[in-house]
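Left out: one protein chain. Kept in place: all the others.
What follows is subunit A.
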Amino acid sequence: MSVFRRDPFDPDQSLEHQHHAGCMHGASPVDGADGSQGETPQCSSTSCHGEHEKAISTEDAISHAVETAVVKAIFGQSDLSRRKVLAAAGAGVVAEIVRGMFPLDTAKAMAMEVGKIEKPDLSIGFIPITCATPIIMAEPMGFYEKHGLNAKVRRASGWAMVRDWAITKEVDAAHMLSPMPLSITLGAGSPKVPFYMPAVENINGQAITLANKHKGVKTAKDMKGFRFCVPFEYSMHNYLLRYYLAEGGLHPDKDVQIRVVPPPEMVANLKAGNVDGYLAPDPFNQRAVYENAGFIFKLSKEIWEGHPCCAFAISQEFAKTYPNTFLALFRSIVDATAYASDKSNRKEIAKAIAPRNYLNQPVTVLEQVLTGRYATGMGGIGNVPDRIDFDPMPWHSMAIWILTQMKRWKHVDTDFDYKTVAEEVYLATKCNTLASEMGYEDRTETYAKHVIMGKEFDPAKPDEYLASFPINNL
């Protein structure tokens, strides 16, 4: 998350460099969107994240955003003329003039004013995995409080439980897997309830873990006959594992077994030799290494760099009944996600979410996951800083990709229009507006071309994409 905090009155700073989506998003979606090929990430993680300054308060962020908007309005979109004028007249003088001309303080107050929160006491369901980091850490680190909410997180022990809690209003909002709001809205595998997915919780953050006895495995072909686990039917875990196997020439329903198992049981099963491997959320990949039960075969980011993983979900009914509460909650999540994306905060976050009330895991395991410096289980130490990363943007194109895979494996049998469903559920535009209002990265597009295992996915042509797979259940 490139956090935007530049002084608009400083002639030495450019206001233009706020659109660097490629940084956060490995697959450089902006490049893809404007026609050029999104190949490798544009900036290396160090140059990108080196720009991050210490977190500042939302008030400051809003104040900056308002000043910038005013300065931009005065000088037009030409950044060059602004810098010339400022350099010639002196930043202080111009700032005085602008502040005299325009009631900046009033504008800031207006921007900051939040409507009355209808329901400050909230309960948010989560599954104890590192993907839930922004939702969880927002409680101990006070992000909900900052936005006027008294939100408590409530731990569920499985995805079906969190889904049922969300549907029956036992919780007001929930941590879900990014395909779940889509499947619930379509009524696939559950009652049909319209949901919103305002934000993605994390990107990357999963891995294929294999039992120690399979250290010789090199490719998907070597996994024929394996017994795998995934945490939920409608999950990125399931779709990425299926994709990986199918690209390697194995049919996920015929050549291997894939069963749904809660993550903690996966580690125990791996230890007992009941399963050969799994594609699971962390910390259970790292936990398998910690337990000396398995090794990390492939990080999910090696399958799809920057893929969405978990999500923040809320029923459309709640969002419409309590719009201000929803907005405040949305803001807290975007804020917390931005904080989590800053790698210098990761150690502190690992400590905050380790206690029993949240993840109930050894700090060292969480630290290895979040910092990306980890024991691989194969006798080495891996160093992948964006092993898990955080970016709230729920790209519409991601939703379409998930929908194509749901169709591919016959997880939905109803007919639907990709674009309509994606835009109804994934609130990309709203997330983007909110993030830029709060001074975070501004994006203009909500569709991007993604590259998954070297194969390009064009969201404009889902049916052609679907038809291009030799292995499917269609």
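As a convention for this text, contacts are C-beta pairs under 8 Å (C-beta built on N, C-alpha and C of every residue); 3 or more make two chains touch, one makes a residue touch a chain; residues count from 1.
The rule we apply is simple: contacts and distances are computed from a predicted model.
Of the candidates "Fluoride-specific ion channel FluC", "LemA protein", "Transketolase family protein" or "Bicarbonate transport system permease protein CmpB", the chain left out of this view carries the UniProt protein name "Bicarbonate transport system permease protein CmpB". Looking at A:Arg154, A:Lys192 or A:Arg259, the residue that reaches the missing chain in the full complex is A:Arg154.
Contact with the undisplayed chain is limited, among A:Trp159, A:Phe195 or A:Tyr290, to A:Tyr290.
Touch with the chain omitted from the figure is made, among A:Asp164, A:Asp222 or A:Asp442, by A:Asp164. For the chain left out of this panel, the touching residue among A:Cys310, A:Leu329, A:Ala375 or A:Met398 is A:Ala375.
Touching the omitted chain from subunit A are residues 123, 128, 139, 152-157, 161, 164-165, 168-170, 262, 264, 267-268, 287, 289-292, 355-358, 360-362, 364-365, 375, 379-381.
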